[in-house]
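Complex shown without one protein chain; remaining protein chains in place.
Each chain carries a letter (A and B) given by its place in the written order, and its residues are counted from 1.
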Amino acid sequence: MDLENQKRVKEYSEQFGPENLVVILGAAEGEAAGLAAETVTAGDPTYAGPLAGVSLGLKVYHICEPEMKDEVDAAVYDEQVGMMEMVLDVDEIVKEMSAIREQYTKY
Amino acid sequence: MAILEGKKVVIIGDRDGIPGQAIAECVVTAGADVVFSSTECFV
Partner (left out) sequence: MSKSAVIKGTSYVLVHTPEFVIHNGTTQTTERLVNPDSTYLAALPNHIRSYEDAVAYPPNQVFLGSKKPEILSGIEMPWCNTKLEDAKRFGTYGELMPEDEFYGLVAICDVFDLVILETDFAAMVKEKLAGHPLIGEDLISRIRDGISRDNIETYVKEEHGEPLFHKGAMVGYVKRAHDIDETLSAHVLFENLVYKASSVLALLHLIKNTDINKGDIDYVIDCSEEACGDMNQRGGGNFAKAAAEIAGFVNATGSDTRSFCAGPAHAIVEAAALVKAGAYKNVVVFAGGTTAKLGMNGKDHVKKELPILEDVLGGFAVLIGQNDGINPEIDLSLIGRHTVGTGSSPQAVISALVTEPLDRSGLSITDIGKYAAEMQNPDVTKPAGAGDVPESNYKMIAALAVKQGVIERTAIPDFVAKHGMPGFAPTQGHIPSGVPYLGFAREDILEGRIDKAMIIGKGSLFLGRMTNLFDGVSFVVRKNRGDATGDGTSEAVSDTSVKKPVIGIAAEDSELGSDVVAEGIALAEKRGFIVKRIEGVDCHKKMDELLAGKGIDACLTMHYSFPIGVSTVGRVVTPGRGKEMFIATTTGTSSADRVEGLVKNAIFGIIAAKASGVKEPTVGIANIDGARQAEAALLRLRDGGYDIRFANSARRDGGVVMRGNDLLAASADVMVTDPLTGNLLMKLFSAFTTGGNYESTGFGYGPGIGENFDKLILILSRASGAPVIANGVEYAAQLVENDWKTIAKDEFAKAKEAGLASILGEIKERSKSSDKNTDTSTAETEAEVAMPPKEVVTAEIHGIEVMDIEDAAVSLWKKGVYAETGMGCTGPVVLVHPDKEEHARNLLAEGGYIHQ
């Protein structure tokens, strides 16, 4: 994950409390989604950014996951994301995200 | 319990997946407060 984005995540987690913060991803692939999710939960696996060795354990979802789809307005979702459901490998994304959450999310 | 309602949300979108702005449009309808939204670009 981009260094600036890691910095922001860290700052907001401190500011609002990690239990009040949710990170939503839009990654194009399962693997990339998993890496980003890992960064905001277990810490930066590439040890390059401010979250290296920092386990925030934040709640993290990909916007294409069913939990998100259930909560947002269906018409807006269809307009903003609908088409990409046909393009992205949603199953793969869900699999990666669930695995990371089970392992590292604390909230 | 809702995941998004009343929560602060940080969005890390992807230019080749779902961009940050599109995600933001969605999550505000669930009652979340978007504190930061960005879009990454790998290409």
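One rule holds for everything that comes next: contacts are C-beta pairs under 8 Å (C-beta built on N, C-alpha and C of every residue); 3 or more make two chains touch, one makes a residue touch a chain.
Note that the structure is predicted; figures quoted are calculated from it, not measured.
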Contact residue for the chain not shown (choose from A:Q15, A:T46 or A:Q103): A:T46
Touching residues on subunit B - with respect to the absent chain: 14-22, 25, 37-39, 41-43
Touching residues on subunit A - with respect to the absent chain: 3, 27-29, 31-32, 35, 46-49, 79-84, 86-88
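The criterion applied here is as follows: only the chains that are shown with their structure count from here on.
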Distance from the mean Cα position of subunit B to that of subunit A, given in whole angstrom: 10
Subunit B-touching residues of subunit A, taken from the complex the two chains share: 1-2, 4-5, 8-9, 12, 16, 20-29, 32, 36, 59, 61, 63-64, 67-68, 71-73, 76-77, 79-81, 84, 88
Residue numbers on subunit B that touch subunit A, as the complex places them: 2-5, 7-14, 16-20, 22-23, 25-27, 29-30, 32, 35-36, 38-40, 42
